Structures are given as structure tokens and as C-alpha cells.
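For this view, one protein chain was removed and the others were kept in their places.
Right, subunit A next:
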């Protein structure tokens, strides 16, 4: 499964004039490779024994460097399987979008062999993501965790918006700091327990590691994963990175990269240092709740669509972290569920916002004005759907994660202070209301209302003159500098965009209506991780 994108990326190193000389061909090639990966992931899901999801299945286990006890150990269980599928799916959808709508840098700077590089980087990114979710050896996990950094850095730095350099540096330096602390924390446990194998460590459940060591290690790991997740107040890299990244970058960043943080907390930090987890859980919960409220308030203050959705991620990941902080099966299940739901919905939202930006040339709420429902009814409807899903309407995917997290906070682990968590629950609930507030504000602002006068006038002019040049999708951001008249005719949604969005919409509905399908897979392994609790 990991081998396919890796081989695909390596093949792109071949000289361009001999292998796939055409840019469009390279893009189709990328889609094909990631499609094949998705198929493998799906067949892995089909081969998965759902009767026993707590067991690690489809494992590869080889000696790599026995000198430091390193093994090449991969495998999936009920916790990682949904994330693996999500990764494969979102990567594939990104490639589908790229086939028709390749990104370009804000100032029009072209990179040599641009598409080739992009496809290669995205494939490497996919390798890193899949590897992170399947690795069962601490050092191997760390290697994959790091593999993600450079491609993402390059994607932001080469195809991003105006402030892309600074955003890319901020992203990579911040996350590398996280990785450094994470490595220290993981190895601290590993050298004290004497093995690097995650299944073995999880089975021991922290036995044989002193309390103080566990507390230190959990702190280091939580900081590391918290930066990735991101946890307030370590989130400051995220809005910049999201805002500047091209659409595919944002989608993968929000949809999958953030999940590495929370997945790591659940998969590594909780089972490896349970004492440390109990010690730090109230603090984790506090930061999570602050994140929820802060994210929501920050969203209310945002004027830029992408930035707003980036901050909404902080809020949503706050719910996920709150779920983890409860240390109960319900809470952790909620976290995993929230992970998947957030990946689907926010991925969709970023796709949509990208489309909006391409069409209107701006993501500024005021500049967009209102009346999108009138101008581009389909786009606006899907945007409404995604926003409503994101604010947690019952029946859609976003609801269950938040609800279960709050439920978990109402009845936290017996070792945790009940009153504190009840307070967290109340504040978190308020945060959920705020979330609704800002999404509705956004919808009210841009989809409803009337079309701004200048744009309507331009539209009339365009109707009167059918041959008016349409904005070219290939160089969308230059539209912003042109007179508004050009942006008048809103391009309809292309087939490729539909292809990229539909699966996410369907899955959002599916997971929202039948949450049990997902919960069944995760429950057993979560119980196992929490020590039979």
C-alpha cells in the first residue's frame, strides 16, 4: 500500500523527456497512482476482519536495525484503518482535482517541471501519511511522521499565496520543534521499557516505567502531538499555513496532517504513559476547551474564508482533544470519530473555499458580498451543506464527534476530577454554539442577501455581450487584481470538481446517519488501548 505511491514518486525522478513528458499526463499519472493506492486501501479494508478489530492485522514485521531494536513493523487495526482510508481517499481526490485545476503560485512564479514536482511531492506526502498511520514501531513512526514535513513545506512554499515563504518556514520550524520533543518523549519511554514495538508497549500498558518518567514523557509527547494537532496555544502556525497553502495543500493539511497529532496521542501517548496521561489530562482538557472557545471567537473575527476555516479547525480539534482528555472509551471513540468527520468535512470545506477563491478571486468575506445562492446556486448549496455539517447538525458527521466528546466529559475516567470535566463540558457546549454562530454568520454574509451592485452591473454587461472573456481557471488569482467586471460570470462547477466533492458529501451523510459503522470498528481497540477500561 505504501509501496505504490513511493514507487510512483521514484518513477517521477526519471528524466522528464523520457517518462511522461506532458504536464497533463503527469497529473493523470498522479491520479492513477493514488487511485491504485486507494484501491489497495479499500481491499485492505475489505480483507480486514471486523470480528476482531482490536487485533493488529495485515502486519508486516521485519528486522531493520536490530542494534537499536528497530523493526520494520506495519499493520492496521480498528483505530488506524479509518484513518488510512481517509488518507487514501483525500489524496486521491486531491489528485483528481489537480488533473483539471493545477495550482499556481500567487505571483505567477513558475517552477521548472512544476506539475511533475507537485505530483511527486504529493505522492511522497501520501507515503508519509499512510506510513504514520500504519507504523507499529516508535522510530519507524517517527520517520514517517517526519517524511511529511519537507513535501508539505515545498507545497506551501512553491504554490502558496502571497505570504507563502514565511508561512512555510513557520510551518516547518514549528512542527519540527514538535517532532523533536516527541522523539525525546517516545525514546524516553522506549529506553525505559526496553522495546520500540508499539503493540508490545501498549500491551504492557506502562508497566515497568516509573511514574516520574511517564509524567515527563507524556508531557513531551503531548507537546509534540499538540503542536501538530494543533492544541491551543500551540496552534499559531496553522492559520498562516492554511491560508497560504494551495487548495490541495490545505485539504491534506486539515484533512489528514492534523490527524497525525491526535492519532499519535491516542495510539502512542495514552497507552505508553497511562500514569502521565492521568496526571496531565485535566490540563489537556483545559487547553482543549480553551481551544474550542478561542477557535470559535477567532472565527467570528475573521474576514477571510480560508483563515476562518483554519481557525474552525482549532475549535474542532479542541473537541477531539477534549475527548482524548477524558481517558474513557466514549471520549476516545469520540475523538477518533471527530477525526474522521473533521477530515471529511473540513476537506470538503477547503475544496469549496478553493473553488470560491478561484471564481471570485478573493476569499474576503466583505469583498465577496452576498447573493452567492443567486449567482452560483450549486456551489452555494454545497457550501451551505458543508458548513452546516461542520457546525454539528444532527444527522451529519460533525455531530457525533462533538456530542460524544461532551458526553465523555460528563463522565470522565474515575481517576480524573469530575467537577473540572463537567465545567469543561459546559464551556465546550458553549463553544459549539459559538461554532454555529460563526458558520451561520458566514453563510448569511456570502450565500444569502443580494449580489453587490458592481457585480450585478457587470453581470448585466456580460449578458449583453455574450463573448465577454471568462476568467481563466488556470490563472485564477490574477483575477483579484483585475477590475471586478471580469469576475462577473461565475464559472460553473466542473466535472472534476464534482468528482472530488461528491464522495466527501456522501460519506458525510453516511457517517452522520449510521455512526455505528465507524464506532463498531474503533470501540474494541480503544478499550484495549485504555487497558480493558
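Before moving on, here are some points about what is shown:
The working rule: a residue touches a chain if its C-beta (ideal position, glycine included) is under 8 Å from a C-beta of that chain, and two chains touch if they have at least 3 such contacts; residues count from 1.
Quick note on the criterion: contacts and distances are computed from a predicted model.
The unshown chain of the complex is recorded in UniProt as "NADH-quinone oxidoreductase subunit N", chosen from "Acetolactate synthase", "Dihydroorotate dehydrogenase B (NAD(+)), electron transfer subunit", "NADH-quinone oxidoreductase subunit N" or "Branched-chain amino acid transport system substrate-binding protein". Summary of contacts with the chain left out: across A:32, A:45 or A:184, the touching residue is A:184. Which of A:220, A:238, A:368 or A:432 touches the hidden chain is settled by the complete complex: it is A:220. Residue in contact with the omitted chain (choice from A:83, A:97 or A:139): A:139. Residue A:176 is the one among A:39, A:59 or A:176 that touches the chain missing from this view. Although one chain is not displayed, subunit A still touches it through residues 64-68, 70, 112, 124, 128, 139, 142-143, 146-147, 149-150, 153, 157, 169, 172-173, 176-177, 180-181, 183-184, 187-188, 190-191, 216, 220.
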